[in-house]
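The complex appears here minus one protein chain, its other protein chains still in place.
Every chain is named by a letter (A, B, C and D) in the order it is written, and numbering of its residues begins at 1.
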Amino acid sequence: AKDAAANELPKVRVGMLQFGTAHWELAHIQQAGLDRKHGYKLELLPLANSSAGRLALTAGNVDWIVGDWVWAAERTLQGAPLRFIPFSTRIGEIMVPTDSGIASVADLRRKRIGVAGGPQGKSWQLLNAAAAKQGIDLAQAAEVSFGAPPLLSRELEAGRLDALLTFWHFAARLEASGQFKPAISAVSISESLGLDSRLPLLGYLANQQWVVENQTLASNFASSIYASKSDLREDRPWETLRPLMRVNDDASFQALRQGYRSGEPEALLSAAMLESANRAWPYLRHEKHPLPLAIFQGVSQGQGLTLYQSKAQQ
Amino acid sequence: MLELELEEKGYDQRLLGNLNLQISAGDRLALVGPSGCGKTTLLNIIGGLDRAFKGQRRLADPEPKIAYMFQEPRLLPWRTVEQNLRMVCSCRNQALDLLDEVELLDAACRYPRELSLGMARRVALARALALEPDLLLLDEPLVSLDPSTALRMLRLVEKLLRKRPKMALVLVSHNPDDADRIGAQLLQFDTVTGEVLLPNNEKTASAGQLLV
Amino acid sequence: MLELELEEKGYDQRLLGNLNLQISAGDRLALVGPSGCGKTTLLNIIGGLDRAFKGQRRLADPEPKIAYMFQEPRLLPWRTVEQNLRMVCSCRNQALDLLDEVELLDAACRYPRELSLGMARRVALARALALEPDLLLLDEPLVSLDPSTALRMLRLVEKLLRKRPKMALVLVSHNPDDADRIGAQLLQFDTVTGEVLLPNNEKTASAGQLLV
Amino acid sequence: MSSRLRDYLAVTAGLVCIWQLAATLIADPMLPGPVAVFQSIVTEWRSGALLHHLGVTLRRVTIAFVCAMILGTLLGWVMGRSLRANRLLDPLLLLFLNLPALVVIILLYVWMGLVEAAAVLAVIVNKVPNVAATIREGARSLDPQLEEMAEAYRFTRWQRIRDLWLPQLFPYLMASMRTGLALIWKIVLVVELLGRSDGVGFQLHLAFQLFDVTSILAYSFSFIAIVQLIEWGVLQPLEKRARRWQGEMQHA
Partner (left out) sequence: MSSRLRDYLAVTAGLVCIWQLAATLIADPMLPGPVAVFQSIVTEWRSGALLHHLGVTLRRVTIAFVCAMILGTLLGWVMGRSLRANRLLDPLLLLFLNLPALVVIILLYVWMGLVEAAAVLAVIVNKVPNVAATIREGARSLDPQLEEMAEAYRFTRWQRIRDLWLPQLFPYLMASMRTGLALIWKIVLVVELLGRSDGVGFQLHLAFQLFDVTSILAYSFSFIAIVQLIEWGVLQPLEKRARRWQGEMQHA
């Protein structure tokens, strides 16, 4: 009878990376029955990489994916408006060997830097902007190679790179190995650009049309996400999530868990935060168009930007 | 059953021309001429394989069945001798009978690669005969055969001609005896101009009507 | 210049056997036998192309140069007549001279596809002669040619034989006159047992030594 | 056959030994030895994951292969035989031949959604031009003498196909089947990576993100083993039969 009831619940389809960080909280929603509690049934579509997620959302096979608001803004400008609800504030980390002397942006000059995510990666753009403020053109001053994150981790381990800007969960694994350390904190880069370091770059993205047409469903989904986030502040649920994290040792496990928690976004996308996003926009995309702030309306229909309350705020 | 008005046929140069040829049931014709004078070309035109000529080719109604034994064996190399015949024969027995008649029953299961040239040519002859045609075109059918085998093959053709007297035959041969035996009218290619086809009417004027 | 001890050669059945053959400079040999008796097979063995037989083949030192005119033309279809000859000739003039001698100078720039069979065979003959060999193997060289062209080609071979009297020749032919003209010793294949090679010693016992 | 099998086993054993030796010497997790890979295959097999993903991929490969071979052969045939058709279709062939797989996949997924049909269609669109380009060369190289013969003896359409054309196209068909199977499976990997939630391509990419070379090799070798079976069970017997007329030496 319970199954039958669950079957009648409206479905929300979410595309996520099989071993991505979002999978953890989504899996927790399913395991803890948070979806049923919020009146919907969560369906997960595992995807192999972020491009697949973007395709899935565009093709209409999922309702939500995890992505960054820069892409959402671009799609919106291209005429396919999206909505964004914050998922994580974590961006890339610059990792160097523990004995490395690199400690600031200026130290990166004439070094071999690996950059994951390509030249359009958010962290790379911000790093570049920070360097530019100090009068350094990193692309010229350093020897930059782009590549797939696992390959770049390998290059760093093999000593063929002096520093590596990579996604935080790759960075966490590197750090857990004990041979590498973060060199320049993301916070300091953001702050040097006058940005709020708590600005969430990653979030859940949905088509605006879907949000408008499924108003309650969308806000129920958003509520369950944040319920899940607050659950995961406890250690207990993590034990069941551990297989999804594909870690071999406790150090990595704890590093990832810690990394996840530290990335929890501010509950409220305040006006100041939007202002910060607005300021970040030219660094991330050198386009004439202003940032379409409508994406930050999240699941709400109106103008209000107060979308949810995290436990911390209550 | 076939009427050919050939105004001109040539490749770089004019090869054949000004030829009116009527083939009726029972006609026997032998084409004779030096190497490279256009005998095979004419046979191709008669057989309907070569349509790139100036002139007209008209077939009687119902269309006569034409069988053509080429100058090369042209067997399907990936099919056995028997299978090659079966492409044309109506039934297995006919194929085997014919193979027997060209003295190649032993070779029924061989591939063409495993035949001598003379054997392959005999298979090709058998294939032409198998069709039981109204018009039989033979391009040097007895070449590459020893005299006694050649004679037996000629007798085989004669036998078929006796059995089906209404069948017309056009034969290319360099051996005047062959033509004689079959009682064919010689059609000599002019070697001097190299282009005009002349009927050699001294032999038999009865069969075939040739208008130059 | 060549000594062949052939114990046995056969495919499914025994074909040739018990043959001792010595070819010395100036020998002329004509192989005669019914279709499919193994003439080409023997030529292949003599020419060194077929080594799958029981027995021995010994060459004199220095190795004699062997030219082989196959039963089919076997020209390279993607090369013109002249190019086909140039594969073997030392110089362009020799190729053109030979083409002239086989009456095909006009066809020098044609591809084999554009030749009649008789013409292609003459090119193949020219190619064999072009090599200026010590041992010349001709597999039915005059087939598919009209009598007068055939005669001229035979004269061409004779001329070469006169010019190079030390050249040995093995000829396959179904025409006893050809062998006669060249003064070749007939080597008749036994048609009854189909396997033993018998020398026909009545004609000329001088040339060649055949031990059965 | 038994000597062939022996040869095969000897070569394979040799390769495995060299591999194991290299793995032991280098001792790098990036180069797992055959034992580790084999263990991984066993684990995945036991869990049912291997069979599931392999099955899904195989289904896609099979459908795409059959469709692409048929369409490509027809297209290549028409283009090889008709000058006119070739002129009209050549720009299109070149376009699709060189259109990156990615482009086709993206466009089809976007238009049709991430459905199975889009995935298989993307593979077919990628493969057809390859088959066509190969078969076209074959169709241009047919023997005109045999063609005339078939004309003279009024071979039926079916006789021409079976006894005249297929045997002459056979080497081209074999070449495009062998390279085609390989290519299709490679494209299926990309297709699965971009829009499917199962299949070997999906698994390979997951393993890649975790840099789990052992799993990558385990899945790759499982598929290669299947291709080897197809080779033994279908392609080589076919080749042996079809090349019988050429005599012993030819069918390897």
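One rule holds for everything that comes next: contacts are C-beta pairs under 8 Å (C-beta built on N, C-alpha and C of every residue); 3 or more make two chains touch, one makes a residue touch a chain.
This structure is a prediction, so every number in the text was calculated from the model and none was measured.
Set against the missing chain, the residues A:A22, A:V105 or A:V144 yield one that touches it, A:V144.
Shown as candidates are D:R4, D:R46, D:R154 or D:R241; the residue that touches the absent chain is D:R4. The chain omitted from view is touched by exactly one of A:L9, A:A32, A:A80 or A:V187, namely A:A80. Across the interface with the omitted chain, chain C contributes residues 44, 47-49, 66-68, 70, 72, 74, 76-79, 83, 87-88, 111-113, 127, 131.
In the full complex, chain D touches the omitted chain through residues 4, 7-8, 11-12, 15, 30-31, 79-80, 83, 86-88, 90-92, 94-95, 97-103, 106-107, 110-111, 129-130, 133-134, 136-138, 140-141, 144, 171-172, 174-175, 178-179, 181-183, 185-186, 189, 204-205, 208, 213, 216-217, 220, 223-224, 227-228, 231, 243, 246-247, 249-252. In the full complex, chain A contacts the hidden chain through residues 51, 54, 58, 71, 74-75, 78-80, 118-120, 144-148, 151-152, 154-155, 158, 160.
The rule is short, and it goes like this: only the chains that are shown with their structure count from here on.
Rounded to whole angstrom units, the spacing between the C-alpha centres of chain C and chain D is 49.
Separating the CA-averaged centres of chain B and chain C is a span of 29 Å.
Contact with two or more other chains is made by residues 72 of chain B. Those residues of chain D in touch with two or more other chains do not exist in this structure. Per the contact rule defined earlier, chains pair up in contact as A-D, B-C, B-D.
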